[in-house]
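Missing here: one protein chain of the complex. Every other protein chain is in place.
Our next item is chain A:
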Amino acid sequence: MTAAPGVAGFGTTSITVLRTARDSAWMRPQMVFGYVIVAFWLVLVVGVQWIAPFDPLASVGQRLSPPSAAHWFGTDALGRDVLSRALHGARYSLPIALVSIVASVVVGSVLGAVAGYVGGIVDAIIMRIADITMSFPAILLAMAVAAALGPGLNNAGIAIIIVWWPIYARLMRGQVLSIKEREHVESAVAIGASRSRILFRHIIPHASTPTLVNATMDLGQIVLLVASLSFLGLGALPPTPEWGAMITEGAKNFYQPWIAAAPGLAIVSIVLAINFIGDGLRDALDVKARR
C-alpha cells in the first residue's frame, strides 16, 4: 500500500500531536464551544458538592413545583431539586462513560492488533467473535447483557464494554495490517526485534490516532447508551440522580415537563460538545471516519 500524503501526518508521535495543537485547526469556534461545555461538566464531576444548590437526595421543596427562583428547574415528585440532581448526574454518567470507553479501547485495540499482526487462525477467531458481537444492534445487546447481570451502573458499564470493544478491534486490525508492511517495521524485523516489541513499539503507536478520534466521538454515544440503559431500568438504581433514570421519572410525571428537561438538556449539551470536539479532531488530524 502506498502512503497517501495525508496519511503521512498520522504516522506521528505525541510530539507532533502537541505541535499541531497550536494550529488554528484546534481552535475552531465549534471546538472551543465543545471545550467549554466539557470543561463545565468536568468541573462539576470534581466539585459538584460545592456547586449544586441543594442535596440531590433530600426533599427540599414543595413536590412537583414548577421552575422558580429557588428551584431553577423545579422539583420532582419527592420535592427534590431537579437542577441539583441533574448536576450531580455528571458524577455518574461521565465517569462510567469514560471508564467504559477506555476499557473498550484497551481491550479492542490489543485484540485487534494481535489479530492483525499474528493473522491466521488467531485473526479468524478474534474477528469472528467481533463480527458476531457487532451483528447485534448495540442497544439490544447491551440491554440483554445488563438484564443478565442485574441492574446497576457498574453492570451497565460492563455491558457497554462487551458491546463496544469490537469497533476498536476492527479499527486497530486495519491499521496494523497496513502499517506492518511499512519500511520501518521491515527494518525492525531486519535488526532482529522481537515480535511483541515490534507490535507494541513500532506498530501500535503509529496506529493509535484514528482510535483516539473515534473514541472521542464515541464517548457521546456511550453517554447516551448509559442514559438509555438507566431509562429502561437496567442502569442506575433509585434514588441515584442519573440522567436516564431522571428522565424515566419525568416520563411518569408527564404534565410536569421540567423534571425531564434538566437531565435532557444535560445529555444534549455533553453529547453535542463531545461530537463538536470529535469532528474538529478528525479534521485537524485529517483522519477519515473509519468503522
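In this section, a contact is a pair of C-beta atoms (placed from the backbone, for glycine too) under 8 Å apart; a residue touches a chain by one contact, two chains touch by 3 or more; residues count from 1.
We take it that contacts and distances are computed from a predicted model.
Colleague: The complex has one chain missing from view, so what does its UniProt entry call it, picking from "Multicomponent Na+:H+ antiporter subunit C", "RNA polymerase sigma factor", "Outer membrane lipoprotein carrier protein" or "ABC transporter substrate-binding protein"?
Modeller: Going by UniProt, the chain not displayed is called "ABC transporter substrate-binding protein".
Colleague: Write down which of A:Pro67, A:Pro205 or A:Gly233 is the residue touching the left-out chain.
Modeller: A:Gly233
Colleague: Sort through A:Val45, A:Leu64 or A:Ala144 and give me the one touching the missing partner chain.
Modeller: A:Leu64
Colleague: For chain A, which residues touch the unseen chain?
Modeller: Interface with the chain not displayed, on the chain A side: 57-59, 63-64, 77-79, 151, 233, 237-239, 251-256.
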